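I'd like to ask you about the structure that follows.
Yeah, one chain of the complex is gone here, protein chain that is, but the others are all in their spots.
Every chain is named by a letter (A, B and C) in the order it is written, and numbering of its residues begins at 1.
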Amino acid sequence: MNIAFLGLGAMGYPMAANLSRNHEVIVWNRTAEVARRHASEHGTRFAESLEQCAGAPVVISIVPTSSEVAELAQILSGAGLQSGALWIDMTSGDPHTSRTIASDLQAKGVSFVDAPVTGGTPGAEAGTLTIMIGGAEEDFERAREICASMGTRIVHVGAIGAGHAVKAVNNAMLAANMWVAAEGLLSLQTLGLDLEKALEVINSGSGRSNASENLLPSRIIGGAWPLTFKLALLDKDVRIAASLAHSQHLATPMIGLTSTLFTAALKDLGMGADYMEVAKFVSSLNRARWPGEKSS
Amino acid sequence: MNIAFLGLGAMGYPMAANLSRNHEVIVWNRTAEVARRHASEHGTRFAESLEQCAGAPVVISIVPTSSEVAELAQILSGAGLQSGALWIDMTSGDPHTSRTIASDLQAKGVSFVDAPVTGGTPGAEAGTLTIMIGGAEEDFERAREICASMGTRIVHVGAIGAGHAVKAVNNAMLAANMWVAAEGLLSLQTLGLDLEKALEVINSGSGRSNASENLLPSRIIGGAWPLTFKLALLDKDVRIAASLAHSQHLATPMIGLTSTLFTAALKDLGMGADYMEVAKFVSSLNRARWPGEKSS
Amino acid sequence: MNIAFLGLGAMGYPMAANLSRNHEVIVWNRTAEVARRHASEHGTRFAESLEQCAGAPVVISIVPTSSEVAELAQILSGAGLQSGALWIDMTSGDPHTSRTIASDLQAKGVSFVDAPVTGGTPGAEAGTLTIMIGGAEEDFERAREICASMGTRIVHVGAIGAGHAVKAVNNAMLAANMWVAAEGLLSLQTLGLDLEKALEVINSGSGRSNASENLLPSRIIGGAWPLTFKLALLDKDVRIAASLAHSQHLATPMIGLTSTLFTAALKDLGMGADYMEVAKFVSSLNRARWPGEKSS
Partner (left out) sequence: MNIAFLGLGAMGYPMAANLSRNHEVIVWNRTAEVARRHASEHGTRFAESLEQCAGAPVVISIVPTSSEVAELAQILSGAGLQSGALWIDMTSGDPHTSRTIASDLQAKGVSFVDAPVTGGTPGAEAGTLTIMIGGAEEDFERAREICASMGTRIVHVGAIGAGHAVKAVNNAMLAANMWVAAEGLLSLQTLGLDLEKALEVINSGSGRSNASENLLPSRIIGGAWPLTFKLALLDKDVRIAASLAHSQHLATPMIGLTSTLFTAALKDLGMGADYMEVAKFVSSLNRARWPGEKSS
């Protein structure tokens, strides 16, 4: 099948490569050079302009936010997106904007599913992502087949926007779990404890989370702070979760506080920071330093 | 070795039974009847009065709070606790009180380690607890041998009070992780999503925690709300973590909010509630109901 | 001047009466009976249908939320609202919706200012309201003359939406001030203090606020809990302030928490509750009771 793939970031690049093993893929990227490289490395077709993608029966987008998706959809609609086409939006977007995009596309006879992913760049490369899909049953079925080239667990979570909602909530949970772990560990360190031993206990105990088991130790103890996922993107997701709860008129104090704290962290650490550097913000707020923070 | 075991609650009862396989154990419990039953079921010796335990070279306590430990220590000190004895306090206590108790015991030549556990009643019964020990190196070595009858992972985490601190922080993390998961899942449910599918995705994703994987699903979806660990005890632990951070003059907004929320939940749910019923408090604050909550 | 006045609630009713001393006023209300009564009591003209108001060169609206304003504006636009007319929206609305309404009206040649008020029903009756106006300079000048019949302090605070923003922030401050006062006073009461004496000191001290001086004492001590301003409306305003800060990507932890707490209070107290009953929610969360709460 001909598939247009829009957005070759850290996730999109390997996902499009996996997809091209089973499908004819035309790739587009805001910075064209990346798309050209993808074409030469993975045998995909390079789209010189976005409009060239309008003819594809399936369009996949994975870009920073739903605002970009809305722009892309508007441009391709104008450029002749086909009635009967399916748009699979794998962005970590927001449910509200997605419903608007879907309704605009529907007016052109184009179906839409939101299909954000979890699993990070390792999962994107290995083709083992978890993909959570919101949309009509029949659109999900079409999307599932295509997504099978990129992920191993493909779940239909609900109507349009449901995929984005689950992703946002998952990331808000991640954000809260890592923050509270950082606070607790900082308190133990201040008391003079060895963090390695404390983490050994906690990670065999009831307080453990993905954050405490797999994410924090190599950073705060090991001192490796790679850029794996931008804090600016996690902040966006937490804000989507907070907005969702707000628009539902729910009292969610913990998601609310998490959103505030990540916003403060982002302003302190800057747009280029990795999400796990939030642990450094927790320590710097307290004029402390992790073993894995270089003195400077 | 002769060991006095004080406190036969849900955890202490099976722990003392495991201990008695390798040691002579004399058991005491505030409600004597329980101790009498333990003696007849597990071949331990029944202490009619607390004072009978004063002669043991090793005393183990596991009671609700450090206040009770302080009382027990004072009574046994008065009743002739031996110089050279070792007191292993397996209560989920507070570091501050523990240091006071340790210093009072030291004046009598008695050593003290704090040695709280994690692993729940299943771990207590199977003898597979994780035990986190605070105290001097040589006291830890003595305690380790004895604790080996009750647990499989025995970690020396630091000086006196360090065990209690790690336990409190672990439980504060558990508390925050379960609360934020409840908020997020409630928001997804309000949006009309199927919680089972949402949890499937989250639990293969980055937001997962022990709370989301092992604790919440059987309650909020399955409707089984067994009493496994009293909310009053978890609230106590979270309050210890909050107090610790406060006394260290740390800014820990998430632990602070968690402590406030659990206190409000405890007042609403009552002293007899299970800790996981906090999920019901999150829903009732929002005039909602989990699939696993019976209409009444 | 002919003025159409839409919305005869607790505030609008006396405001329209004051206005009619200097202007020809046609009044409309969702429940027509109230408008009919106003006409007979204050010599205003009764609008049988909303469309009758379309011809007025000045329209004033004061309704529950900006959504209702948007509806009214749409209907009157359709019914022939005159180019050159001025719409003065005295609702406690939200800046975002107001900008949309203003832009829709502008397309018809109609000017818009947002002009929410503070001063309560006493100020509305006495014509001594403070009125904060957002809009273009020339529109403000036109609005000022008209508003002079209803208020004594009329301030041009900025562009369209600015009036609503100031009102929302004022009310978020009120909400936070009253909540923290309730928490502090509850703590003093729990310690056994006489609240009257505590308030005497605080209200001559640095912690005083309009809430502690003028609002709380007669309720929590005096036991008078009149319905003066619906909690549902204050909750709406706090939510507007929280939304504004969120959309500005600001870290405002206190406004965020206040919004969460007021939402929880509203769900507990119900849509009919007065805003000051929030003090009862603070006490009931803590299983306590103010002197001014009847045992039931």
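Basically, a residue touches a chain if its C-beta (ideal position, glycine included) is under 8 Å from a C-beta of that chain, and two chains touch if they have at least 3 such contacts.
These numbers were taken from a predicted model, which means no experiment stands behind them.
Novice: Which residue among C:L6, C:L174 or C:L266 touches the omitted chain?
Specialist: C:L174
Novice: For the full complex, which residue in C:V157, C:I220 or C:A279 touches the chain that was left out?
Specialist: With C:V157, C:I220 or C:A279 as choices, the missing chain is touched by C:V157.
Novice: If I consider the whole complex, including the chain that's not displayed, which of C:G43, C:G84 or C:G120 touches that chain?
Specialist: Touching the chain that is not displayed is residue C:G120.
Novice: Taking the full complex into account, what residues of subunit B touch the chain not shown?
Specialist: Residues in contact with the chain left out: 239, 242-243, 246, 249-253, 256-257, 259-261, 263-264, 267.
Novice: For the chain that got dropped from the picture, name the residues of subunit A it touches.
Specialist: Against the missing chain, subunit A presents residues 253, 264, 267-268, 285-287.
Novice: Just checking the interface: what residues of subunit C touch the absent partner chain?
Specialist: Counting over the whole complex, subunit C touches the hidden chain at residues 95, 118-120, 130, 132, 153, 155-159, 161-162, 165-166, 169-174, 176-177, 179-181, 183-188, 190-194, 197-198, 200-202, 204-212, 241, 244-245, 248, 250-255, 257-258, 261, 285-286.
FYI, only the chains that are shown with their structure count from here on.
Novice: Centroid from C-alpha atoms only, then distance subunit B to subunit C, rounded to Å. What do you get?
Specialist: Taking the mean C-alpha position of each chain, the two centres sit 50 Å apart.
Novice: Averaging only over C-alpha atoms, locate the centres of subunit A and subunit C and give their separation in whole Å.
Specialist: 40
Novice: What are the residue numbers in subunit B that touch two or more other chains?
Specialist: Touching at least two other chains: 253, 285-286.
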